[in-house]
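Please read through the structure below; I'll follow up with questions.
With one protein chain withheld, the remaining protein chains of the complex are depicted in position.
Our next item is subunit A:
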């Protein structure tokens, strides 16, 4: 029996339990390396400012700037509006999150912003592929729309992380696979990104309905969903962080006493 079990184990590979444990160990190791740098050195006020600026930038880019530029609207000219929105929001997001970069002594601001810039096309490709998996149409016109939508979504999700963490795989893993953000900054990265993704997932629901409204077109309602989810989760992460800070300061005071 034992031999047989061994054979089977070899066939299946290392037992999944072991795999998971090993994975967790690895994560812990990385976490221990970087956790201090993340939560310690960044002041919460700066984080709040950055988040608010980014939220404002997205709102500005989606509604106000297109309106100034000849009354464009997301419903009727989605491609142009999304292009303007990304052009407005991306520099602001990329630059303001570069301010919060890890290891500021080694890594200059322009390098962090450049990392964000590199993250954009990768994010576009991933988001667009996923959108087509979820059922976005494949015709040329729709593909253009998909790419623009992907640009907006990756501005909201991938770019901040790329600007802050660069190619640091453990952080990416922790934020997007394990969903175990560590500290205020990671929460401020993880929650809005998930908010944008889930928002656009929910935003796709009204699309099949036969109401015949222009905003049901791809990618209008998904854009609404993404932006709505992003803003909502930005607020949630702000509150969360504020509560945590109060809590920790209280604890600190108690300890001090």
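Simple rule for what comes next: a contact is a pair of C-beta atoms (placed from the backbone, for glycine too) under 8 Å apart; a residue touches a chain by one contact, two chains touch by 3 or more; residues count from 1.
One rule holds in what follows: contacts and distances are computed from a predicted model.
Hidden from the displayed complex is a chain whose UniProt protein name, among "Gpi16 subunit, GPI transamidase component", "DNA repair protein rad5", "GPI ethanolamine phosphate transferase 3" or "Peroxisomal targeting signal receptor", is "GPI ethanolamine phosphate transferase 3". Touch with the chain omitted from the figure is made, among A:135, A:167 or A:214, by A:135. Within the complete assembly, A:209 is the residue of A:45, A:106 or A:209 that touches the hidden chain. As for the chain not pictured, it touches subunit A at residues 1, 4-5, 8-9, 12-13, 15-17, 19-20, 23, 26, 129-130, 132-135, 138, 173, 176-178, 201, 204, 208-210.
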